[in-house]
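Heads up, one of the protein chains got dropped from this complex, but the rest are sitting where they should.
So, subunit A:
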Amino acid sequence: MEFSTSTWVILTILVTAIISIAFKVLNDRSKKNTFIILGLSDSGKTSLFIKLRYGEQVQTHTSMKENEGYIKLEDDGDPLTKVPIHFVDVPGHEKLRFRFSDFIPITRGIIFIIDSSTCVKNVRSIAEYLYDIFSNKDVIKHHIPTLIACNKSDMITALPPERIQTILENELNQLRNTRTSALDHQDTSITDNVEFLGYENEIFKFEHLENEIRIEKCSVDKNEFKGIKTWVAEVYEGR
């Protein structure tokens, strides 16, 4: 009797384990329904995430770990999508951002947040991050649409999105030159040919990229991020 009880328990555990693994695989790997929030440290990723999720504002610090969750997008109470959407907020610290590539296989869209007020100062870091994203082979392969959200647009020093776009394009153009002439990697057995972004012999423009890029201004602090929500809804529904 006792034996049979434990056998039962073992069976239950095994079955649940198998089901859950299968579920996980099905749920996570086959669907690309996740939106990832990227950007430099201090650009407002976690704030946006919290705002989207709870509609509230909390104090945040530099993230060490991803925040993630299912979020029902609403616009003034009207749901924008039928089902909650999975969002991941990836830390922007230089040493942690490599994690973003782990999420790319399940990514539907990328929200890249820029601090409009410090954009000029950080343009190189921003461009380098963007370059890494755009040259990621999965991003290229799946044409993952990207929204560049220029946050903190309410600040006095904030630049308009058009201006940010030109600055970024110039910088990416430079980067494209330096990156393609960088030294080889030490381990040549892994040959991931870095794709050339945009068209050769032409100054880099976002529209040259195969994936759709949109630039949107927003201010998470002032609750002006409707553009992000509608973009997410569009991308999500337009499957």
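Everything below uses one rule, namely that a contact is a pair of C-beta atoms (placed from the backbone, for glycine too) under 8 Å apart; a residue touches a chain by one contact, two chains touch by 3 or more; residues count from 1.
Criterion: contacts and distances are computed from a predicted model.
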- Message: Can you work out the missing subunit's protein name as recorded in UniProt? Choose among "LAMI_0F11012g1_1", "319_t:CDS:1", "Exoribonuclease phosphorolytic domain-containing protein" or "Vacuolar protein sorting-associated protein 29".
- Response: "319_t:CDS:1"
- Who touches the missing chain here, A:60, A:81, A:211 or A:230? A:60
- Message: One chain is left out of this view; which of A:88, A:119, A:159 or A:197 touches it in the full complex?
- Response: A:88
- Touch list for subunit A against the chain that is not drawn: 2, 5-6, 9-10, 12-13, 16-17, 19-21, 23-24, 27-28, 41-42, 46, 50, 54, 56, 58-70, 84, 86, 88-89, 91, 93-96, 98, 103, 106, 124-125, 128, 174-175, 177-179, 181-187, 190
